[in-house]
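First the structure, which I've put down as structure tokens, then a few questions once you've had a look.
With one protein chain held back, the other chains of the complex are shown just where they sit.
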Amino acid sequence: MSNEKTPILEIKNLKLWFKVYKGYSKVLDGVNITVHQGEKVGIVGEAGCGKTTTVKSILGILPEGQYVIPEGEILYKGEDTLKMNSRQLGKVRSGEISMIYQEPSAALNPVFTIGQQMMEVAKNSDQGKGKTKAERREMVLNAIRDVFIPDPERIFDYYPVQLSGGMKQRICIAMAIMTQRDLMIADEPGTALDVTIQDQVHKTLDRLVEERDMALIMITHSLGVARELTDSINVMYAGTVVEAAPTAELFRKQLHPYTIGLMEAVPRLAGGGIQAGIYGSIPDYLYPPKGCRFAPRCPRATEQCLENKPELVDVGNGHKVACFNIEEV
Amino acid sequence: MAVSARKREKELKKALAYEAHRPEERSIGSFKEMRKENLKRAWYRFSHNKLSVIGLIIVVIVVLAAIFAGKITPYPEHAGAFTDFANSTKAPCGQYLLGTDNMGRDILTRIVFSFRGALKMAILVLVISVPVGTFLGLLAGFMNRTWVDTVIMRISDIFLSVPALLLALAVASILKPNLTNSMLAITIMWWPWYTRIVYGVATSCKNEYYVVSAQLLGASKAHIIFKEILPNCLSPILTKMSLDVGWVILMGATLSYVGMGEQPPIPSLGQMVSDGARYMPDQWWMTIFPCLAIIIIIMGFNFMGDGIGDMLSKGDSKYE
Amino acid sequence: MNFKKYLLKRLLLAVVVMIGLSIVIFVISRIMPGDVATMALGSTATEEAKENYRIANHLYDPMLLQYFYWIGGVLRGDFGTSTSTDRPVAMDVAEFLPATLELVVMAAIILVILSIVLGVLAAKYRNTIVDAIVRVLSYIGVAMPSFVIATLLLLFFGHVWKIIPVLGRLSYGLTAPATVTGFYTIDALIAGDIKVFFNAFLHLLVPAFALALGGLCQEARIIRNSMVENGSKDYLSAMRGYGVPEGKILRKYQLKPSLIPAVSCMGMDIASLMGNAFLVETIFNWPGISRYGLSSMLGKDLNAIAAVLLIFGLIFVIVNIIVDLIVAGLDPRIRLGGAK
Partner (left out) sequence: MKKMFKRVVTVALAVMVLALAMAGCGGTTTDTNTPPAGNNAAPAGKVIRMTTAFGDTFDPASSMDSASCEVIVNLYDSLVYPDLDGTILNGVAADYTISEDGLVYTFTLKDGVKFHDGSDMTAQDVAFSYKRMMTIGQGYTYLFQGHIESVEAADDKTVVITLTETFAPILNILCRLYIVNEDVVMANTADGDYGEFGDYGTAYLTTNDAGSGAYYCEKYTINDRIVMKKFDQYHGTFHENAPETVEIINGTEAATVRTMMANNELEISDQWQTYEAYKALGELEGVETVTYGAGQMVYLMMNTRVAPMDDVHVRKAIAYLIDYEQVYTTLFPGYLPTNNYVGARLAGSDVSTEKIGYNMDKALEEIKASKYADALLNGEMAINVAWVSEVPDEEKLALLIQASASQIGLKVEVNKVAWATQVQNTASMETTPHCNVCYVSPDYGEAGSLIYQRLSMDTTGTWQQTEWLESEELNAKISKALATLDTEERYALYDEIQCEALDNVYGIPVTEQGEVRAYADHVVIPAVERGEASTTLGYNFLFKDFQVLDK
């Protein structure tokens, strides 16, 4: 059920290479993702398939001078962030998009108190600009309360080293939702936490996104999480989106062999233990295969797959897949 | 994006050009090839920053000059017992490229000959004081807030607070004044600096996760100190070491002020600098050229030091 | 609270260090070359005068006894009389110490400010001209001894570009303010005499800069390196992700964690300013204690050496404590002992 709202973010054929020892590691090989206003989009894929790289390139916070973008554009509300100058990009970062990082302890500056860091974010956000210090402090305390952390005054003066992993992750979320944003990017918010905390984090996230009618990009490598929280899911493999569909549609029918393999690999509560995994491992980005990157591991690989790359084609009711030989539904 | 668009264009062109004629992938066969491969990778990281290569070249030139000083210098006898007061304090001219000092000896020759003393002093002092200082610093840092830490740090405080000249005077009165004894004097003064630096780094990274987890895995103290904490201290140590080459040479001047160090007429860089200072500013070459020589030596060691630092530490090329 | 206990412990340790230092100084000054009496009274003094000088100063007693006589005096603030000025050393120290302290404090300020500014600039424009300039500057700072730099600065400002007075502590015709702290600048302010304050301040600049240059350049290098190292940390890209302007990130969020390794080095550089101030003082005609210390060292004026070195030691220990406090202040991980 792809809703007709205007697309807020369109990533078109994004390619990205990293400068490395022997040449260029071609991580992203034409990523196409679209996110509509208020839509919750999931990105699922194995570790190392370029999920984090993709989202980081949206905000342009990849390390300077170590990567090259040969092709592609990232249209945010029609504007290509890659072409933006630092002032425009600053505006986008301070008011439009916010991001939650995977590793909570690395995302907080160890030598500043939580309060100092959040006040800084508030100061630079659209809502916070005009406000006085006291008002901004109030905004920060509210944000901390929204993520169910008791006694925000005390936490305000704590240093990151004094907080537990879960608390730190919730602070990151508080930071992200403190001001009204149109798009929230969550890069595997729960992975570093144990399940109960993870569940709480996801529920908080979901509730806040609903309340604030924000668009959400949820990156995860667990299908279960994606199923609960997202409207549509993009399955990424080795730098490209191989299948994208509304959540219910995807769980009803998988078309791309990789997605099928992924589904089978999920341990069933009912079934006996781990099903068969997917043979082989992700390709070497330095010397990637010419054609479809899943070809070496694909049971249905044919001559055609080896030679040229399959396009992402819509096969009906919003279900897109990039594969030459799809079994007919 | 902070990086200007023009810079990104340049990067892009370079990338495309590289991709156009990409070498075929080679599978790594025997062990010998593997070592060659690692060496190539280490050299890539070392030479990634062009300055390190320049540094290496400078250091090699200095070492070779020191070894073959006799042959390559215009007036080898000027480095020994020689005086020619007729043309003392001459400005740099055809005959004497860098001019002559107040005893009429050619400065270029004396500088090249003094490389021997300078390198010997710098290397010997650093080879002794760096490991000692580093080890004590690691020990004190790791055993933070215990009596070991207090004892080591307070002793280093005492050594650091006594001015260099007094220590030199004291050593001068006990030992016979020659190069090795003055090196001993400098070493006594020098190790505390490294203890202090390593202590700083060790204490702060002692609480890092990887150290804590290593402890959980039952790693021995030695492993943690040398395998976990030491690599972190490499970069500040290397920076300090390469800069210290200069300090040690200059310390030689302070020592020879009280009669220690290189005995005349053997030339020493630090001594030439301090003697020449009296003739500023008219006979500027007597002090400026030895200073430049020291700067060049330090620059060489420092560039090379940074290069080695890049090579050893994982540095910023994370996406290996 | 952890901090008070920490400070108390450090002060106690400081006393231990001072005692250790006093023993080391005492031993060193005793084994230095030259017979004390001859040096004190001049080699042509009568034998009989030398004899009662030796008795008066317990030179014949065993070393340990001499130490207790001496340390007893020191604790009562009586450092004994200086053989060169025939006055109680305490009086000489009181006269010279403020001049050197003022010079060293100014040099320390210049060192801290400029090294941070240069360090940040070099890190901001990494691998560009600015970075190369700071790097070459740091070699010059290290390679060129302070007296060469002082001579060059003196000749430049004394002859070529006479915009700033260079010699002595005050220009001719201005009388020094009433002595309260001994610092001309502060005394002039207390006395409300702005003209003298401004003049004394100008006189301070060039010598203090010459003194600070060595340490300054080295510190800039260390700050630059740790800034670069911290540059690629996640929390900075997170901050950047929230639209915090690049300049602020550099000046505040990247600088503070990078200062930690630099501060301990800076502390030692500042402490060693006292040590190598004597050359700058001789060249700039600055009546400081370091020049007095040097002449007493070479002239084996035992009481003066001991007093000067004790003060150097005391200042070194104080600076170290301050440095440790600042580091603890900067880095919560150390202060809070990683309370998970």
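As written, the chain order gives the labels A, B and C, with residue 1 at the start of each chain.
What we mean here is this: contacts are C-beta pairs under 8 Å (C-beta built on N, C-alpha and C of every residue); 3 or more make two chains touch, one makes a residue touch a chain.
None of these values were measured; they are calculated from a predicted model.
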Identified contact with the non-displayed chain, of C:P165, C:G241, C:P261 or C:G313: C:P165
Touching the absent chain when the full complex is considered, from C:I28, C:A208, C:I260 or C:I283: C:I283
From the list A:T113, A:T179 or A:Q198, pick the residue that touches the absent chain. A:T113
Where does subunit B touch the missing chain, residue by residue? 81-83, 85-86, 88-89, 102-103, 169, 172-173, 177, 256-259, 263-265, 275, 278-283
Touching the hidden chain in the full complex, which residues of subunit C are there? Just list them. 3, 32-35, 38-39, 41-46, 48-50, 52-53, 56, 77, 81, 83-88, 90-98, 101, 105, 151, 154-155, 158-159, 162, 165-179, 181-183, 203, 282-285, 287, 291-292, 295, 298-300, 311, 314, 318, 322, 325-326, 329
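Rule of thumb we're sticking to: only the chains that are shown with their structure count from here on.
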How is the touch graph of the chains shaped: line, ring, star, complete or other? complete
Which chain lies at the heart of the structure, taking centres as C-alpha averages? B
Please state whether A-B or B-C has more C-beta contact pairs across its interface. B-C
From subunit A, which chain is the farthest off, judged by mean CA positions? C
Averaging C-alpha coordinates per chain, one finds the centres of subunit A and subunit C separated by a number of Å equal to 54
Intercentroid distance (Cα basis), subunit B paired with subunit A, Å: 47
Let me have the rounded angstrom distance from the C-alpha centre of subunit B over to the C-alpha centre of subunit C, please. 25
Would you mind listing the residues of subunit A that make contact with two or more other chains? 63, 86, 161
For subunit C, which residues are shared contacts with two or more other chains? 232, 246, 260, 331, 333, 338
Subunit A residues within the subunit B interface of the complex: 17-21, 23-25, 60, 63-66, 68-70, 82-86, 89, 105, 161, 286-287
Can you list the subunit C residues touching subunit B in their complex? 13, 16-17, 20-21, 24-25, 28-29, 31-33, 127, 135-136, 138-140, 142-145, 147-148, 151-152, 155, 218, 221-222, 225-226, 229, 231-232, 246, 260-261, 264-265, 268, 271-272, 274-276, 293-294, 297-298, 305, 309, 312-313, 316-317, 320, 327, 331, 333-334, 337-338
Taking the touch rule as given, give the residues of subunit C at its contact with subunit A in the complex, in rising order. 232-246, 248, 253, 256-257, 260, 330-333, 336, 338-340
